[in-house]
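With one protein chain withheld, the remaining protein chains of the complex are depicted in position.
Letters A, B and C name the chains as they come in the text, with residue numbers starting at 1 for each one.
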Amino acid sequence: MNFSIYDFSAFFTSIHEWLLGMMPEALVTTIEWITIGTAAILFTALLGLSLVYGERKVAAWFQLRIGPNRVGFQGVLQTVADILKLILKEPLTPKSSDKFLYNLAPFIMMMAPFIVIAALPYAKGLQVMDLEVGVFFVTAVSSIGVLGVLLAGWSSNNKYSLIGAMRSGAQIVSYELSAGLAILTVIVLSGSLQFGEIIESQREGWWIYRGHIPVWIAFIVFLIAGTAETNRGPFDLAEAESELTAGFHTEYSGIKFAFFFLAEYVNLFIIVVIAATVFLGGWMPLHIGGLDGFNAAMDIIPPIVWFLGKVTVLILLIMWFKWTFPRLRIDQILTLEWKYLLPISLVNIVLVAFITLMGWYF
Amino acid sequence: MEQNVIMNPDGTQEYFVNMGPQHPSTHGVLRLVLTLNGEIIEKVEPHLGYIHRSIEKMCEKDNYRQVIHLTDRMDYLSAHMNNHAVCLAIENGLDVEVPDRAVVIRVIMDELTRISSHTLWWGVMGMDLGAITSFLYGFRDHEYITEIFEETCGARLTMNYNVPGGVMFDLHPNFVQKTKDFIAEFKRKLPEYDTLLSNNVIFLERTKGVGILSKEMAISYGVTGPAGRASGFANDVRKHEPYSNYDKLDFKEILYTEGDTFHRYKARIDEMWESIKIIEQLIDNIPEGDFQAKTRKVIKLPKGEFYQKVETARGELGVFIVSDGKMNPYRMKFRSPGFSNLSALNEMAKGGKIADLVATMSTLDLVVPDIDR
Amino acid sequence: MTNEELIKTISDWFPNVEFTEEGSQFLNVIVPKDSILEVAQKLKAEVSTSLDYMFSLTCVDWPDHFQMIYHLKSSEIGHMLVLKVKLEDKENPEVETLCNTFKTADFHEREVYDLFGVKFLNHPDLRRLFLTDDWVGHPLRKDYVDEINIVSS
Partner (left out) sequence: MSSIINYFKTVFGGLKTLVQGMGVTGYYFRNARKEIITQQYPDNKSTLRMYDRFRGVVIMPHDENNMHRCTGCSACEIACPNGSIEILAPRVLDPETGRKKKVIDKHVYHYSMCTLCNLCILACPTDAIVMDQTFEHAVYDRSLLTQVLNRPGSKLNPEVKE
């Protein structure tokens, strides 16, 4: 079960040696940083475009419509056209708004996803850096987004935005709790915070299969908390169209609005990647204990395809939530979190600790 | 009133927000000035008149045939019933005998309009509460009926199909078949409405116990239609003061007593089932005969007052004609259901959150041209 | 209760009230201006009549006087009747407000004030309902002329 043919790290180390042969060490590292930086930004941009297009198509199929099909083949270039439109539009700044914070908010909102993109494992070896404290780093950085929302709500001097921002602040902060606890259940099982090792520990079988009941509960809790954290689905209180017109980003237009728009979708991607990596084994193919023939067959499919398959299925599920359920009220969201999700995840942590102690997992 | 914050005598500040006139959930140009305390609503004050065309003044210059094209622009979602009311008022003024075929056609058209209005309301209610997909499903069934209307009456929304003495054209040959197909199709789709919204736990959380309206308040504010019947105020005009041939039809008057948002919603869903029952009783035996009674070219109502009540999708529409014998009415007053239903909004929304106000308002099913006239 | 019983019961309570039935399908009760509030409250309070649902409140601009018309119905018993009040003085017509007995009168009276100019005494919030506050004139009056919107009397 070696993955030599699909191992990106071998490919990158060969490039590294080749460059080292030609120029001094310092120059090589700067070149690598710059290329990886631009690759990350390009990847985020492409990711945002494809997710927006995917969401509009999926929403259309749910709603008896066809979705964008005018620009490009089957509407593929529709989001490119949208982004160009947003770039060319004049970014207005409300007269009596807090200018500095008003312009800072979109960048903070966009900064969090960029940092987290670097720490996520996409395929064997295809990872910018595999920190020992990967999971801890990701959950910590992804909570910066709340600052962007609160700043945007306060600084645009619009009553609706302020109400939207207050709601979103309360919601994201409280849902990070049960999201963190849900990930903790698997870390207790896998014993390490490093993404690489969590994936390695799922070589014989994904945690969702090996950790049976507690990991299933954690998976459901994480999905609910994940949709709440990205202000999507039944929890899109911050930009509730029917109450607050567009919530915290009402006053934004042009490229600033594009930042908010893309940040929401990249956050969705991050939540789904964490769920896929921690619960469904990231790029690890599906292995079932003894059947070596079956496992070998599974290894033929490259890990990147496994990764993208899991991510697509989860994204489809979260989009399914958004386009089916009505919106919750702010006090119901908080009662759901503090009275239902939190006690369940706490009990779950105790349960999983007990199970790891006794070794009752596959 | 224009400054941002009102200083109360006791030093506290009142923080008010304009909801409308351009707002996604006011369904039309209705401006609500909310006095808020954080998310809790202290006072809702509607500002009207953004779409006031003064239909009552226009009616005074039109003769009795021309008045009808104005009334289907009042509550455009129950256009047939509005015209039906005016035609009935004129007919019982002239005491013209409307042929049976016209009476049955009018009742079928009324019930089809009620279903199309309730399906559109259901879709928009789902969208107000966040389930955007339900809007498309509601509109699909609404459009199915508008197709039927377009084929028979020639227009989709403002049909102007009733004339004093009967209806403008005879039914289109494949009207009966298309209506039967729609009823069969709609009977499969209506349970889907329940699984998608009515039984959904999030929807129940958002609507149960929200925006309570007691029976006394409903009567005192004159809240009629499904909104009033959900509070126990039995006001179905089709049952209590039957017109056309409603007294010969068997259907139930939907009555609940809880008076919260969920039961106003449930009242409309059950009313759709009743409308289906009515149409099924009539669609197969539409009597033959001519569809319009002979009326003189220039209609002159005798001196006196004529009041006609009709049950539209939103409530009890009253047409009050004061005539002084000339060819156009001396004074024409429309008692619009939306107007009284809106006046009770402050009573229901006080103490709730903004999200509750949106939920309560969408179960009142407000159509603003019906309020402003 | 049929119209005759209504006439008998109401005339014992209020002698200075006339009844007619011609020209309308309801029993019309012509009430003098200053006792309209008392009549309305009595009709609503009494169990025998319990006219607690006012389904229409409107005003008619006759050549020599304004006429306030209140349509009442009893939600329990189901009978209906019409209260009519004559306001001779057309310059500044005034009548007592009913919005403390019938809450629906609040908006209806503001509409009549806006379109006819009839002032309602101690109405909590008598402002124009549809037109802007600085609108001149009352459109539904017969003598209302407006060159811009081509409205002639």
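Basically, a contact is a pair of C-beta atoms (placed from the backbone, for glycine too) under 8 Å apart; a residue touches a chain by one contact, two chains touch by 3 or more.
Only a predicted model underlies this, so the values are computations on that prediction, with no experimental measurement involved.
By the touch rule given at the top, the unshown chain touches A, B in the complete complex.
Considering the full assembly, B:158 is the residue among B:92, B:158, B:281 or B:346 that touches the omitted chain.
Screening B:100, B:143, B:216 or B:324 against the full complex identifies B:143 as the residue touching the chain left out. The missing chain, though absent from the display, is touched by one residue of B:51, B:96 or B:168; that residue is B:168.
Contact between chain B and the unshown chain involves residues 62, 65-67, 69-70, 73, 133, 140, 143, 150-155, 158, 160, 163, 168-169, 172, 192, 195-197, 199-202. Mapped onto chain A, the interface with the missing chain covers residues 58, 60-66, 320-321, 323-325, 340.
Convention: only the chains that are shown with their structure count from here on.
Of all chains, A has its CA centroid at the greatest distance from the CA centroid of chain B. Centres computed as Cα averages put chain A at a distance of 46 Å from chain B. A straight line joining the Cα centres of chain A and chain C is 64 Å long.
Residues 15, 17, 23-25, 39, 126-133, 135-137, 140, 196-197, 200, 202-203, 205-206, 353-356, 358 of chain B are the ones touching chain A in the complex. Chain A contributes residues 59, 62-65, 159-160, 163, 234, 236, 240-245, 323-332 to its touches with chain B in the complex. Put simply, chain B touches chain C in their complex at residues 48-49, 52, 54, 56-57, 217, 219-222, 224, 233-235, 240, 303-307, 309, 316, 318, 320, 322, 330-331, 333, 335, 339-340, 342-344, 347, 372.
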